[in-house]
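A protein chain is absent from this complex, but the other protein chains hold their places.
On to chain A.
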Amino acid sequence: MTGQQTSTVRDTDSGKAPEATAPASARWRAAVPPPTILVLIGVAIAIVVVAGITNDSFLTEGNMTNLLRQMVTTGLLALGMLLVILTGGIDLSVGSVVALTGIMSAGLVSGLPLPLAVLMAIVIGVLCGTVNGIMVARFSLAPFVVTLASMTTFRGLTYVYSKTPITPTTPDFLTLGSQNVGPIPIAAIITLLMFALGWVLINRTSAGRALLGIGGNREAVRLAGVKVQRHLVLAYALSGLCAGVAGVILASRVGIAQPSLGQGFELDAIAACVIGGASLSGGRGTIGGTLAGVVLLGLIDNLLSLYDVQSYWQQVLKGLIIAVAILVRRGERQNT
């Protein structure tokens, strides 16, 4: 604490005469600290460099493709989660939605044409999200409680649909999750496209700004004419959509859909958002930051298995790394 203060004193004392004439604009620009995202990218690059030097298998094409593929699920879930977190909510049900949509897509392909089966599974995801959204928006229930309940419900529905793993019989179904364009998995391309759409939504549409506004000060945006309930439902529905896409891709990649699929995935998604600078109380968070958070988490997972760290220790280390990332960010915010 005191360290910080003295350094500030030196900064301003170092002879800079107050420039009353400088336009306020120019002075303000200089004051903006490096945004979270630059810090995260820096850290990610550092990890890649160190890992590339110390581990021969890290920078191989096979591992890189693998890494991308691993990031897809967390990425999609984090994207949907971000929209919900921006409004000041949380969606704990995404892991269960992954299971439900995954197992249904695997089951439906045996009876329906492939595109229709995939579409139906995704629609189920949207429906799940919409139910969450309606409970939160219309009945003013706490998002944590609503999605905690629906997390159990959707998981239960998954088991109702099938108690045993389903192996999809259509070979085409497996393309989605396992084929590449060059070295890049199709699934990763889809994910990136969805992030791009997410960026447009948040930064270039009135709906996106409304989501942030709702999280920041619900009453103020309501009085500005924003339809708060509708936007809340939208956020949860989109989270369901992302989880649906993730479920389909995961089932097709693994080639066998377990009803226990996706347990605990919501936590990685939340962690990615938070590492990326989103505030759980709403109103703050960016697409770029979240993507960086996803990459960072993916790298950590990948490296820990490359270095053959035992899976319990993997969890411990990952937890610690998340905690450190959040602490670093907190310090950064205090400087502003």
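By definition in this document, a residue touches a chain if its C-beta (ideal position, glycine included) is under 8 Å from a C-beta of that chain, and two chains touch if they have at least 3 such contacts; residues count from 1.
The criterion applied here is as follows: contacts and distances are computed from a predicted model.
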Exercise. The complex has one chain missing from view, so what does its UniProt entry call it, picking from "Protocatechuate 3,4-dioxygenase alpha subunit", "Monosaccharide ABC transporter ATP-binding protein, CUT2 family", "Isoquinoline 1-oxidoreductase, beta subunit" or "Nitrite/sulfite reductase"?
Worked result: "Monosaccharide ABC transporter ATP-binding protein, CUT2 family"
Problem set entry | Candidates A:116, A:224 or A:256 - the one touching the absent chain | A:224
Exercise. Which listed residue, A:151, A:212 or A:270, touches the chain dropped from view?
Worked result: A:212
Problem set entry | Positions on chain A where the hidden chain makes contact | 2, 5, 8-9, 11-13, 16, 18, 20, 24-25, 27-33, 200, 204-207, 209-210, 212-213, 216-217, 219-227, 283-284, 335-336
